[in-house]
Every structure is written in C-alpha cells, then in structure tokens.
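The structure follows.
All protein chains but one are shown at their positions in the complex.
Take a look at chain A:
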Amino acid sequence: MARILIADDAPIMRELLASLLIKGGHEIAAEARNGLEAVELYLRHRPELITMDITMPVMDGITAIRHIREKDPSAKIVIFSSLGQQNMIADAIRAGAWDFVAKPFYESRVLDVVSKALAIPSLTGETGES
C-alpha cells in the first residue's frame, strides 16, 4: 500500500513494527537506527510515511523531525514512542509530527494511525513551529 520508513534504535522494535506494517499491507522503504540515519534515508527514499521513535542515539527523533520538515514540509511523520513521556511527544508534535502512538503498540492502533496519516491530504508545512 505505502512505502514506510521506520526509525528506532531498538532492533526488536524495528522488527516488531516492520512485521506489523507488512501485515497491514505496507512496504518497508528502509529502517533507520537513529535520527541522523532517518533524515538521510528519508531524503534518499522519499517514503510516504515515517514512524519515528523519540529517544535515539546520535540524533533524537524530535531534531530529526525538524530537519526532515525543513527539507520537505509535506513529510508525514508519526511518532512511535516507547517512553511514556508526554512532554516529549508534545514537543515532537510541535516540531511537525502528525500523530502519535504510545506504548503498548497494539496492532490495531498502529495500523489505525498509519492508515489515517496516509489518508490525509499532503501536508503543507503550516503546522509545526515555523
């Protein structure tokens, strides 16, 4: 259905998400292990959606969102946070993430948020902090 980039530093989480998304009929464009990789891989593959973890080494998810949205204001990003820290999720949303899923990642929720995010018209850049 759609090509998706997964960004998470935990291999087990990437594995889990990938299997869930494939089950939902999606294609995994690439898997990033940190924020910096996510930015690079996004620019290279231009996937339709990014699932972004927040706490990652090298570059955290929020910073990565800012970079990606700067380069492509129409990028669709959904937060997958395994840490229950609301303020960080909020910061990520302010930075331009469209929606979020918090732990536990139930299959139905993951697919729900992904399909909803894919259904929205191309984002324009009006959101976020610019």
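Methods note: contacts are C-beta pairs under 8 Å (C-beta built on N, C-alpha and C of every residue); 3 or more make two chains touch, one makes a residue touch a chain; residues count from 1.
Convention: contacts and distances are computed from a predicted model.
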Among "Sugar ABC transporter permease", "Paraquat-inducible protein B", "Chemotaxis protein CheA" or "RNA polymerase sigma-70 factor, ECF subfamily", the UniProt name of the subunit that does not appear here: "Chemotaxis protein CheA"
Hidden-chain contact residue, picked from the options A:Ala30, A:Leu49, A:Ile65 or A:Ile93: A:Ile93
Interface residues of chain A (partner: the chain not displayed): 84, 86-87, 89-90, 93-94, 98-102, 109, 112-113, 116-117, 119-120, 123-124, 126-128
